[in-house]
Each structure stands twice: as structure tokens, then as C-alpha cells.
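Every protein chain but one is kept in place in this view of the complex.
First chain written, first letter: the chains are A and B, and each begins at residue 1.
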Amino acid sequence: MHPAGSVILFTVASGLGFGMLTWLGLGLPDARGWVAFFNYALAFALAGGGLLASTFHLGNPQRFLKAFSQWRSSWLSREGCLAVACLLVMGVFALGAVFYDAAWQPLGYVGAALSVLTVFATSMIYAQLKTVPRWNHWSTPVLFLALSLGGGGLLAGQVGPAIGLLFLAGAMQLFAWLSGDGRFQERGTDIGTATGLGVRGIVRAFEPPHTGNNYLLKEMVHQVGRKHAVKLRMMAFALMIVAPLVLLMISSSVLMICLAVSCHALGTFAQRWLFFAEAEHVVGLYYGKR
Amino acid sequence: MGFEEPKLNLSPKVSDEIRKTTCYMCACRCGINVHMKEGKVAYIEGNRDHPVNKGVLCAKGSAGIMQVNAPSRLRAPLKRVGPRGSGAFEEISWDEALQLAQDWLEPVHKENPEKLAFFTGRDQSQSFTSFWAQGFGTPNYAAHGGFCSVNMAAGGIYTMGGAFWEFGQPDWERTKLFMLFGVAEDHDSNPIKMGLGRLKERGAKVIGVNPIRTGYNAISDEWVGITPGTDGLFILSLVHLLLKAGKVDLNYLAQLTNAPALVDSTEGPNKGMLLRGADGKLLVIDRKTRKPVAFDTKGIMPDLAATYEGHRTVFQHLAERYLSDDYAPENIAERCGISADRIRAIAADLARVAFDEAFELDQPWTDFRGNKYDKMIGRPVSFHAMRGVSAHSNGFQTCRSLHLLQIILGTVEVPGGFRFKPPYPKPVSAHPKPHCKVTPGAALDGPHLGYVQGPDDLCLKEDGSAARIDKAYTWENPMSAHGLMHMVISNAHAGDPYKIDVLFMYMANMSWNSSMNSGGVMEMLTDKDENGDYVIPKIIYSDAYSSEMVAYADLIVPDTTYLERHDCISLLDRPICEAGGAADSIRWPVVEPDRDVRGFQSVLVDLGARLGLKGFVNDDGSAKYEDYADYIVNHERRPGVGPLIGFRGETGQEEGRGAPNPDQMQAYIDNGGFYEIHVPEGAEYYKPWNEAYQDWAVKIGIYDAPQPYIFDIYSEPMRRFQLAAEGYGERQPPEHLRAQIKQTLDPLPMWYAPFEDGAVDVEEFPIHALTQRPMAMYHSWGTQNAWLRQIHGQNPLFVPTKIWQANGFVEGDWARVTSAHGSIVVPVAHMAALNENTVWTWNAIGKRKGAWALDEAAPEATKGFLLNHLIHELQPPKGDGLRWSNSDPVTGQAAWFDLRVKIEKAKQQSESTPRFEPITSPVGMGPGELEWKVSK
Partner (left out) sequence: MTTLPTTTSAKKLGLVIDLDTCVGCHACVVSCKGWNTENYGAPLSDQDPYGSDPSGTFLNRVHSYEVQPETGPAQLIHFPKSCLHCEDAPCVTVCPTGASYKRAEDGIVLVNEDACIGCGLCAWACPYGAREMDQAAGVMKKCTLCVDRIYNENLPEEDRVPSCVRTCPSGARHFGDLGDETSEVSQLVASRGGMDLMPELGTKPVNKYLPPRPKDVPADLDILAPYLEPVSGTQKGFLGWLDKALEKL
């Protein structure tokens, strides 16, 4: 899949933002006043900014309101609804914390739940796609949630749980990579089933339908060099998981946390780039590509 | 929130008006419905009533809308201001352009008309353009047949009075076994696809004989991946097997062909000619009386086995030749790349279907002898072939061989077999002979192109030199029925046989894909003599688009697109008939040009009048026709016979023959752009011999008298040339050509290796290289269409598995391909369904930078390439001090497919080689985005 900048920015930022909101909603930390203001500002900036970024890849963003209509069937619509609901609820909750020195906790719990659900919905946009076997697996939402809550936990200063979640995310990531690498093949979809010609012999794509380029190829057929991918994975893993853990084990000072968050965020960008770039859509089979 | 489906308008208005005209996106000439909205072309679809396409339309046809809006359309007459080849022009007015053309042409016409060479490429108005050239008085006229498929046309006409494509078609409704030879996905476009569809519907069998398994061959039930240039040998091996097994239609051969004619065995000037009676009619031996009688005597049974005073029948000569073990499958299998078993199986299949599955139609008919029959016998085997077999130096004989195979199976003009399309069948004798007598200030003595009967008909001057600039109808290629367009520029440049003053061309991309040796042609067009003048002094060119050739002209007269013009697709020319009827059609301006351009034929009408050419001026010297449309309606070739057959006579009620009708054009428009006259019942088969057909053909003006004939398995015109080569007769070939004529003008079909095999080291150049046209693009016929170029915007060289692996190629690799003449470096791609010694590419996707209003970085101009750079119009020197033409020695057809190459891996490149300097585009470049919707 084409690793579009807007979508990478969207998933990474909103993941961190909603993850942080989850912690804030749970009252961890139970900040008030200016501290709360900066906490919520950061969380809203990440969550909202991410959502805004996601509209950059829309062909007709001015019609975005329609996207709230299909929550009963569409994970994308659900994600939109949940995100807005979450931001509204957490907005009110934040008002209390910033201006009224109050933690309207039931609201916070609802907001936290909505945050988790938002991230879950985001992940399900990808995990639901049978057309992308690598994504179409329970590990996708688990990984998204672990990263969101882990990264958000770091931002919220919840070092202890964050370390645990990063461990989980790290394990999940390794599992996702390892199991994901073979999933396309496991699913049994190949050029033979795609064309129905597999029963006749070995099928090979001959001429492409058009020598000219097209949307499908640009959007869904993205090939990453194998060596390149291995290097990037190592780098992503080191930054996203290993570096924060090492840093936090050395010290959990604010500076260290900041450093750990930066590493984690950078690593997550690389991870997310790979998440798209390594994902192979079955449509590539029609073009003799994966 | 419930979901409600949006309310759709399921019956939107389709268009304001449908204008029916004829497509010109290739040579197929389908009927089209042009949907107009707000006066603009909104959508094009096939015309269901049209005899050619019956509603369907190919990719090119549907993309016509992108042709009418093409940025490469020329906008106004152009005069060259920079050096030739640079593309530097200034726009001039039509008055100035026509005056200039007149100033150049008038002295030529008055002093020596042969100094004009007028060649019209992919012209569909040849009966008109040749008429103009005839009026001008130059012998130098032809269209593109010489570099296309003249072997096919001439091979067919000399053998059976018609050939494939425009001349005939399989009986799609009744054929059970269809064999396709060398059809490279083009000729003809939609009818073949429709026919194949009909066969597939019925589960009939299709055998594809082609080194490349794409397109029609891809859907063949059986693919024969033959070695290029060996089709004739394969066919004659089938003939061998069929003869040997007695699986030949003896009655058909005896009654309807010259197989029972007697071959003169007397040594001397008549040896090998057929015996004739005092009345000039062929003699045959009647099996009942054992006496010689005229072949057309009623009630006879001509004897194939007869020997008369030592003269044996054609059939016995034929049997002797083809029963020879030279044609045994075991002896040719390796050469053809087909196993002997496979050849035997195919022969058995042909025999089984032709004879065991023969059937009868309850259709009485009367033959030319007056014999009456109750039934028509059907043999459901049919064949079709095209350029793949004909574009070889042995193509003419190969085409004859294929017709021989059809004929011995008795499958020509019978139900289930191959059927002619009116105005064919038409025997050689009913065709004109070539004319070349030049008279200053006057017309030529007759039509340029025709069918020679022997040396007397060659176009030679008193001193024996060629009368025509292309050396058509000379000893080098005596039966060159379509001329040799591919030799015009090199001969004119060499001044051999003479120098010319004006080169005038139409729709012919000679400086690019329409020439062999394109780079050499560019040099010839720009070469200067010792005085600094161009060797070819003046070049006038007409095209609708900014093709590569535009840059090489001094004066451009811009043509319209096909939707902006009048045209006629006439029975006098290349007709659109189907086997069941005679048909012709028109084009008319469904939109008016938005540029300062004029239909080329109307420009010729104007020039003809300015020059006072015969046929273009009235007795008082005034212009005879206002424009081409006026000519189409009012011209009469013979009294009552004009370009169009429909709506003739003063009331418009007559068909075929009748006085000109001033309302004819409108009547055609109202009728959907065409007119069709159906062949009457009982005349649909056995046409060359069928009284009912012959009478109908006379009635509608195809002939002026019935022209029944028998098929020439044995060709006397060819034998006459052989006799000359043997030393008989007054006109004698030059010494160096005697052997070639004796060998290749054999009166019975035969096979010899393609000339390139003898001219180059086949060990060094072991690989055959071919081109095909893609179905969705008709190369540089039109523009680089915005929709079609997305389908075929670049062309790799397709390489078979064996060569692919031997060179260690991987996807994305480049290769150097070298022939005896040149070398190119191009991208390669793997193809398994390909003859193991053959490489190929799509023809003419490669474009010159600056042409066709494309970006200079367009894939056509960077990665695209031409094979033409590897092919020379002459064969490599043999060391005899002579340069031999790279053409068929019978017809002069360009031997494109003789090409042999070697291939090696090359470094990755950004662009194919050879590379040429960009030419300045006279029309700029196209827009960056297209959203073509007429109604917003």
C-alpha cells in the first residue's frame, strides 16, 4: 500500500493523542489548572491534528459531515463518530480540570473508553480488510492499542504502565511482522485464484492492461526492497520500543521522558510507514506484483 | 438514520442528434454513430445497420473523440523556414499555399510530368488520387500497398481473382475449421473479431499459425508457432499429405480450375504455356470423348489425368511436384519448427472436415458452361491470412501456396469455405494493365497500377530502364501491382532511374515508421547536392497531424480529421462489401473544422483545376468540381458508373448504374452513411462460375459483361517471365536477374528461403525479429491518441524463454539488438507463448521527440523504439557488386519480416537508441489534464 504522509501522520498523531486522552480521562495524572491545560492542549493537538491530517488525503473533504452517517456498518464512520464524541466528552472533562479544578470523573471514564474505542476503530479500518492479509488479523488492533496507550502513557507521564505497554507493543510488533510476512501466502490467494486460471497451469502476468500508470498501482502496489525493509524494521523497533525502554530504565526524569517520547514517536512514524509500505493488497496479483 | 438510495435518472438524454458516418481510425471502415451534444462530438459507437461492423466498434473507433480534439492537429498551411527536418515553419494562407504548389507543379506538368512523384500512403481515396495523378500525367503514383500486403492481393488475384480481407472472407456462419496464417491483429479489424466470435459460439475449431501467440492466435484452439518465413513450406507439406492420401476435390479441380489444362511440352518459346484452341480458349481433354475441347464446353468432364500428344495436365505437373519427398513432413519439420506428427495431424483434420463433414445446400445454380446443379456442396474449412505470410521475400509464392491448399480442398466460394466480396471475384484479365506513357502537358495513357500478363506489360522505357521512380513493373519485381512506395525516396535520392523535381505525399510517415532504414531516409530527405540544393528539390506533404514526416516537407497542406470531411469508400477503390452484398459508404463533415484546414481531396480538386488537368476542368477551362463532395456525386468513371452505387439516376431510385443524382450525398447521409445491394439468392456461392452472380454483377455495374473464369493454379503470366529469362521473346531481363526470375516466377506455387537467410550469416544472426500492430492502436495513422496511448505508450522487445534464459535477462533489462544493417538498444520483456527463435515488438509505438504534440519525455519518445532501424531497403552486399532490393522478387513487397538479428544483454539505459534530435513541434504540446465532457 502507498505510505501516504497524511495517513501516517494521522494514525501516529491521533494514536498518541487518543492514547494520552485515555490516561487523562482515567485521571492519570489528575492534573489541574495550567498543567492540565498543557496536557490537554497536547493531547487535543495530537488527536485533532491527526484527524485533520487525515482529511488531506480526501478527494472532497468539504463533504466530511457525511462521514458520520454510516456508523452502523463502516469502521471509518465509527472512527469519526467516536473521535468526535471522545473529543467532546474529553473537552468537557478538560474544562473541569483546567477551569474548575474539578475532575468530573464519570465523564473522564466515558472519555477514556471512547478514546480506546476510537483507536480500536482506527485499527479496524485496516484490520477489517481481507484484501490486505497482513492487516487482516487480531494483532493489528492489539498493536495499535498497545502503541497508542504506551505512547500516550509516556506523554501522560505514566512511566510504569507505559513500560509494560511498550513491552507488549514490542512483542506484538515482532509477532505482527513475523506472522504477517507469511500471511499473504497462507490465505491462499494468488494469481491463480485471482484469475481463475490457476487450475490450467502456472499463471504469469504478461502485458499490463495499460502501459500508462493508474490509481490502483499508485495506491495499492508499493514495493519495498527486502533489504531496505529489514533495515527500516530494525531502526523502527529500536526507536519505537528499545530506546524508550532503555532511556526510562536509566531514569524517569522529565527530560528522559521527553527523549523517550521523541524516540518513540519517530520510531512509530517509521513503523507506520512500514505498516503501509509492506502491506500487500491482493489487487497487485492482477498486475503480477505483490 | 436509514439509508435511502439516491434517485437516479435512469433515462438521461443520450444526445441531441446522431450523425452517421464512416470511421477512419484504421482501414477497417466501420459505420459509426456520432452522438452530438451542443454541436460537439460527445460519444461514438458502432452503427448497427452497417454491413462491416453491425454495431460493434473497436478501441480505436471509440477513441475517435480524442482524435478530433487532438492537440497534434495541424492548424493552417505551413511553409518551411528552417532547414529541412528541423520543424521550423511559418503559417501561410491557403491562397499562398496553393499558389506555391501550383508554381512548383505547373512546369513539371507542362515539361516532364514524370518529375512528380505522387504517393499517397494510407489513402482511402485511391481511385480519386490515382485519377488526379493520371490527369497530371506522371507515371509515379501508388499508395502504400507495396510496403504493406501486395503479395497477398496479387497472389490472390493472380491465382483466383481475389484475395483475403477486402477481397473475401470465410463463411463465418458455416465454417467448422478455420485456419489463420500470420494475421497480426489488424487486417481486418472488426469483421475478423466478429467472425471468430461466431465460430466460438458454435464451438468451431480455430488453428492459429503464427510465431506469436497474441490476439486472435491467443484464442485459437490450436497454436502452430511456426518459424517466420516458412509458412509456404508448411502449407506445401499439407498439400503433399492431402494429395498423397487422395484427399483432394477432384471434381472441383477438374471443373473450376486450370488443373485439367495441358502444359505445352514442346521445346521453344511456348514451352510451359497452356494449350489453347484457335479461338484462344484453353483446351482440356474431355474424359467422355478423350478429345481436346474448349474448357468452357457444356457437359464435358475435363480429365485431370490426360496426356495429349505428350502434353500433360497441370494436375499431373502439380502431383509430380508436391508428391516429392521434398515436402514430406519429416523433411521440413525442423525448418518450420513444427513436428512432423503435428503436420500430419493438421492435414488429417483438414481432410476430415473438408470431406467427411461436407454438406449440401438445397440451392440450384447454373454454371458458366450452362450446366445446371440442384445443390451446392459445402466444405466447411476456411482460411485467412495477412501480412505475416506476405511481408517476406517469398511472400507471393507463399500466398499462392495457401490459395492452392484452399483450392485442392475445394473450399473457395463454396458454403462453409472462403467467399469473395463484390466486386470480387474478378479475374486477372478483367483488371487493367499498368500504364506509364508520359506526354508533357497531358494525361497518362491509362491507370498506373494493374496486373501484367507478361514482359510486354512491364513499365520500361525504350532503353529498358524503369519508367517509374519506384521501379515497379521492372524485371526486379515484374508483378508489382501496388507499386513500391518504400523505394521512392531512396531511388529519387539516388537519381536512379532518374531525378525528380517534386515529391508529393499524403498520409505517409516516410521519415519514421513507414520506411525501412528510417534514419537513412531522413538523411536522403535532407541531403544536398554540390550546389547546396536539396537532392530531392521540393517536397509537398499533406497530413492532418504533426507527424514525423511534417518536418521534412517544404510545404504542408493540412488535412482535416475524419469527422470533418467528405469521403467515399467506393467500389471503384477498396470497397467495404461483405460476401453477401456490394456496399459503399461516405464520410461527411459531422463537425466543421475549427482550424484553417481543408480536406486533402478537395485541395487536389482545386489544384487539378488550377493546373488544368484532364478530368478536372470543363471544356472552357473552368473548374469541373467545386470540391471533393461535388466530385463524389458527379464524377462518372464509365457512363452511369460513379464513385457511389446508391441513389443514382435523376430520381435517386437507381442502384449500381445511373446518371449522377445531385441529392446523392444527402440520400447517403439519410441512409446512415452507406448503401448496400444484397447478392440475390442463388448467387451467394460459386460466384466466379455462377450465372446468377455474373448477371447481377453486370446489372449493378461491377462488370460490363459477365466475366466467368477458372482458377489459375498454374500461372501463365509467371511462366511468360520465366520464358523471357530462358531467353525467349524480345524483352529480355538483364543478365543478373535471369536466375532469380527463373527461380522465383515459377508458375506453380513453390517455396524458397527468405532472401535475408542467404544474404546474412544465419549463424551470426540466428533470431527472427517481427513486429505486430496492437489491436488498440493503428500506429502512426492518426495522432498519439490520449486514451489509446495509455494502453500502448511504450513497447518492449518480447523475448522467448530460451533466449531469455540464455542471456540471463530479468524484468527491466535492456538488450542490444543487431542486424546486418544496424543496431538498437531497447527494453526487453519475457514471453513464453512465442516461437523459440523469434523476438518481436509492437509496431511504431516509438515516436520522434517533438512529433505528435507529445512531451519530449513521453515514453514513446524515450523508451519506445522502432525495428525499422534494423531493416534496410536493400539487402546487404553479396559481393557481386550489386545491391539487391529487400523485397519480394515477384511483386516488390517490402520484406519486413525477413529480418534476422542477434541479441545481447546491454547496460540499463534511460532511453532507447538510436536517438534523434528533437524536432520543433509546429503545434506546441498538449494540455496537462483532460476532462472531456461536452455537456456539463
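In this section, contacts are C-beta pairs under 8 Å (C-beta built on N, C-alpha and C of every residue); 3 or more make two chains touch, one makes a residue touch a chain.
Every value quoted in this text rests on a predicted model; they were computed, and no experiment measured them.
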| item | value |
| --- | --- |
| Among shown chains, those touching the left-out chain | A, B |
| Residue in contact with the excluded chain [from B:Ile235, B:Ala358, B:Leu854 or B:Ile919] | B:Leu854 |
| From B:Gln316, B:Asn477 or B:Ser570, residue that would touch the chain that is not displayed | B:Gln316 |
| Residue, one of A:Leu82, A:Leu166, A:Met220 or A:Cys263, that touches the chain absent here | A:Met220 |
| Among A:Ala31, A:Ile191, A:Leu232 or A:Leu248, the residue in touch with the chain that has been omitted | A:Ile191 |
| Residues of subunit B in contact with the chain not shown | 1-3, 5-6, 8-14, 35, 37, 42-46, 48, 53, 55-63, 65, 71, 185, 189-190, 193-194, 196-198, 200-201, 203, 205, 213-223, 225, 241-247, 250-251, 254, 287, 301, 303-305, 315-316, 319-320, 323, 341, 344-345, 347-349, 351-352, 775-776, 784, 786-791, 793, 831-833, 853-855, 857-859, 862, 925-935 |
| Contact set of subunit A toward the excluded chain (per top definition) | 1, 57-61, 63-64, 66-70, 72-77, 80, 125, 128-132, 187-189, 191, 193-197, 200-210, 212-216, 218-220, 281-283, 286-287 |
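Operating definition for what follows: only the chains that are shown with their structure count from here on.
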| item | value |
| --- | --- |
| Interchain centroid distance [CA atoms averaged], subunit A/subunit B, Å | 63 |
| Subunit B-facing residues of subunit A, complex | 69-70, 72, 204, 206-207, 209-212 |
| Subunit B to subunit A touching residues, read off their complex | 1, 3, 789-794, 829, 831-832, 859 |
